[in-house]
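Yeah, one chain of the complex is gone here, protein chain that is, but the others are all in their spots.
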Amino acid sequence: MTKRSWLKDSPAAAVLLPIIGLAGAIALWWLATIVFGIESYLLPSPRDVVISFMDQPSYLLTETGTSILETVEGFLLAIVVGVPIALLIVRSVLLERLVYPLLLMVNAIPKVAIAPLLVVWMGFGQWPKVVMVLLVCFFPIVISTAQGMKSTPIELVELLRSLNASRTQEFFKLRLRYAMPQMFTGLKVAISLAVIGSVIAEFVGTTHGLGYVIYQSGASADTPLAFAAITLLSILSIVLFYILVLLEHLLLPWAQESR
Amino acid sequence: MTKRSWLKDSPAAAVLLPIIGLAGAIALWWLATIVFGIESYLLPSPRDVVISFMDQPSYLLTETGTSILETVEGFLLAIVVGVPIALLIVRSVLLERLVYPLLLMVNAIPKVAIAPLLVVWMGFGQWPKVVMVLLVCFFPIVISTAQGMKSTPIELVELLRSLNASRTQEFFKLRLRYAMPQMFTGLKVAISLAVIGSVIAEFVGTTHGLGYVIYQSGASADTPLAFAAITLLSILSIVLFYILVLLEHLLLPWAQESR
Amino acid sequence: NNDDEGKQADTGLTKVSYLTSFNTFGREAYAYVALEKGYFKDAGFDVTINPGSGTVDVMKLVAGGQADYGIGDFTGAVITLGKQKLPVTTVGMIHQRSLAAIVSLEGYGITKPQDLVGKSVGDQPGSTNTVMFPVYAKAAKIPADKTDFIPSPPPALPQLLASGKVPAIGQFVVGVPLVEKADPKHRKAVVLPYGDVLPDLYGNAIITRTDLAKDHPDQVKKFTAALLKGLQDTIDDPAAAAATLKKYVPQTDVGVATEELKLMKPYVKPDGFNDPLGSVDPQRVQTILNLLDEAGAIKPAGSVKAEDVVSADLAPKS
Amino acid sequence: MIRLDGVGQVFDGREGQVTALEEIDLHVQQNEFVTLIGRSGCGKSTLLRLIAGLISPTSGTVRVAGDPVTGPRRDVSFMFQRPALLPWRSVLSNVMLPIEIDGGEGDRGKAAYRDRAHQLLELTGLTGFERRLPHELSGGMQQRVSLCRSLIRDPQVMLMDEPFSALDALTRTELSEELQRIKMELDTTIVFVTHSIEEAVLLADRVVVLTPRPGRLREVVDIDIPRPRTLGQNAHLTEVARISGLLHGLLAEKVAPVEEPAPRQVDEVRPR
Partner (left out) sequence: MIRLDGVGQVFDGREGQVTALEEIDLHVQQNEFVTLIGRSGCGKSTLLRLIAGLISPTSGTVRVAGDPVTGPRRDVSFMFQRPALLPWRSVLSNVMLPIEIDGGEGDRGKAAYRDRAHQLLELTGLTGFERRLPHELSGGMQQRVSLCRSLIRDPQVMLMDEPFSALDALTRTELSEELQRIKMELDTTIVFVTHSIEEAVLLADRVVVLTPRPGRLREVVDIDIPRPRTLGQNAHLTEVARISGLLHGLLAEKVAPVEEPAPRQVDEVRPR
């Protein structure tokens, strides 16, 4: 009982246990490379990866910065684009019926396949990267926001109606706010996708960002460098995820209790 | 009122409207290629795409078959792997704390980057493709199943406990069943990802599947063929999605009403 | 969508964007050398270098106006133009001989073209090596359909070869150092260059838009000259060129890059080649077209004319 | 104050038409307290929604203060079974919601309403809780906030749809007493739906009994027990009990007890 609740409640456990988990996984990985004598070009050991990182830390961090920028820009853009679409979907059955399969279809397109096309269309600047991130992550945002708005309890909707609230008020004072917890679920799914989107975009037509590093190092058979970049990406992704978790706690204190 | 409810309720509208939506989108696309005089190597018109498909329909359908097979195999495998992981997560806070960041991390890895590695590790057979599909789509399955099991109402859990049910009974007679609607939400997200996963995997080390067709046609400047394949993929993805919707309706009649 | 020729920066330099043929390997160093040494600036250009991702993509990007100049394999360009009339032309050669080759490692039992029969070769779909293989097979007198090409992404090729997943890969000659570096057992590479049996093939060419070539021939000539000057410096001092590249692309392995550039030299300026760097021989272009016609790589045969693919008058001449 | 003439309401359900109400004639005086009882599904909520202008009748007319009802009115407030508080708003800002929705009161007006809100919160014993979020309150306190909210616009008419049914017996009695006090102070007209016969009798000047399928007026019973009435140890108890018994009989009349209607499927809620 006491042990259980320590694991459950102490903030130290909430931070320590995940770290222990990660450390354990890294140890296993290391062990595997040693026990099976795996060559580093097949699967570099954690040590190779760290060495590879220490070789040029500032370079790698700069490229991480580039990727972060694209990810965050595209992610914000996806919110800006996705929420109004969700609004439209919720507002009218007609629009939902018309638009939904289109959304599904766009979502179904393998984004890697169109990365080169985006460059052909939009050139070498930041745009194709940001747009790729947008494309990759706007779907879950739209769906979860729409779902959240639709699940607004009928009693609250009736309340606003009985107060003779306008449609706009209904949406902005009620539905959008109500949808926020579900929206955050969508955002948390979207953020990992956003990171991956930036990587895919950086495979093509740029010399910056972790995606480029991965592609380039793959091409020059530098697997440890590729893994260093992948590791940085994973860390980036996890950090962004937990930033969202934090934001959720701060912005939606009322939501945590009504789970 | 009558019009609204027709849009909402008639089964004809449920089928017709999405089709109208798609048709409208295709018309817009067509119009754009004509009005702006876009070259087909930049953006082929729907007509080019259809011609390209009619050129070799049986070949393209065969390749679609290959992709379907990989997608479905990987998807089923993801369920087989994901559900037990979700069980473990729900069963113990300790395990959840340990495992969750790992899952996040695996999810954060850009799968495109490791597609070549999978081939290097596992050769040219079906395996790397199936594993890729698995990797790409198991995360949403795990998360949604776990979330569903956790959201089992306390009163039902207490009921089973008051009947002195064993842990196993609690999981299989109650939680897993209760989680199924949420699990389906996860499956619906996962299926699009699974399709994309098979494409990514087919970029590497195979001469079959729609992914290969896209890669190959991209490399030989046959953009209409690439779009034909992408279109097939989108259709495939939508069809699989609606199969899941149908399954959900058939398997979970009780879930539809309690939305 | 091509108003770039008018784009004058404050400095009075013409803004120009340039695409490497594929990524930023050592073999692409010459553009960076020309940039670093100010050759472009002296010629009145402000050049941005972007990494390309293969001949076809480069052609599309140039045709679509996203880049003004790009590097792509000449043969690949010809075949692509046979399929799709993109508004691009070539205005000079980087490599006087083709770098395309099949590469294997010692111990895989491949030492001559005949050994390829019944083997599989890993290569990027649509690469020059894949596309030209029938032509090569014909010249080497082996059956073209007895060798399987397994599509693999370029980054994975060295690992696939090293791990023995495939006994051979399509690779440019200059890629050999990379292949050897990727092999943890440090085996020597076995190289079967296409140029051995097809001496007429060119390697990479400078690609630009047709209208740019037509409307601003002087500008094109000046750019080509500056780029080739960088190429000259590069083959004269590969180590320095590799170091320059490292400046722009930090994760360059200078050793490998130097090695690549040394290997590249005889292809840029073969023994007994005394014309200026980059020059084009219309005679050879016609030979190549004939070869491709015969091999069925251009359909219908004869549909591509020399003037469709080269603007010979813009290339450097002796 | 409220006048219904030959009001009927037919819904287009998924399985054909449902006649929810038929031929309802009802006249509620200014400052009268009318309670509405009837089996589940007999149309009580529908009746309130008609008066509130949330739906319009398929036949007959509904008037409030002499004017035909065409939509929600500022001087009619609605209170629901569940508190229906916006979970992200503090108590005070939940109470102020109707004012915010009205908008254009100007700053002076808003300040005046804020004072009124504090006054109402004090009246209902919520002083000190203004900044709390709803989930930090008990059910009874939440329902009090909801009551304050429905009073903030000084409504002429209050429509209450089972407002206390989710509360425990004691809290319920307390709030009932409070409601009677407020009503006397503010001179409002109240139509109150309840499941509890006892509550109906305790509160009402008149009790209206509806019968189901289709919903019709079965009986209107005048209650002339003197106010204030309570359930404590006093004389009203037996009076209330007697009338309750009577109403009980009325309700239980010719009712097939086995099959009750399944809960109405709430349509996916969508904006108009």
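Brief remarks follow.
Each chain gets a letter, A, B, C and D, in the order it is written, and its residues are counted from 1.
Throughout what follows, a residue touches a chain if its C-beta (ideal position, glycine included) is under 8 Å from a C-beta of that chain, and two chains touch if they have at least 3 such contacts.
Keep in mind it's a predicted model, so treat the numbers as computed, not measured.
Checked against the hidden chain, the listed residues D:Ala52, D:Val91, D:Leu137 or D:Val191 yield one contact partner: D:Leu137.
Contacts to the hidden chain, counted on chain D, fall at residues 37, 39-40, 125-126, 135-141, 168-171, 173-174, 195-198, 231-234, 237-238, 240-242, 244-246, 248-249, 251-252, 255, 257-263. For chain B, the residues in touch with the chain missing from this view are 90-91, 93, 150, 152-165, 167, 169-171, 173-175, 177-178, 180, 252-255, 257-258.
Operating definition for what follows: only the chains that are shown with their structure count from here on.
Distance from each chain's C-alpha mean to the overall C-alpha mean is smallest for A. Rounded to a whole number, the gap between the C-alpha centres of chain A and chain D is 47 angstrom. Chain B and chain C have Cα centroids separated by 39 Å. Chain centres here are Cα means. That of chain C falls 82 Å from that of chain D.
Touching of two or more other chains is recorded for residues 42, 116-117, 120, 203, 215, 218, 259 of chain B.
For chain C, the set of residues that touch two or more other chains comprises 57, 60, 64, 153, 155-156, 159, 163.
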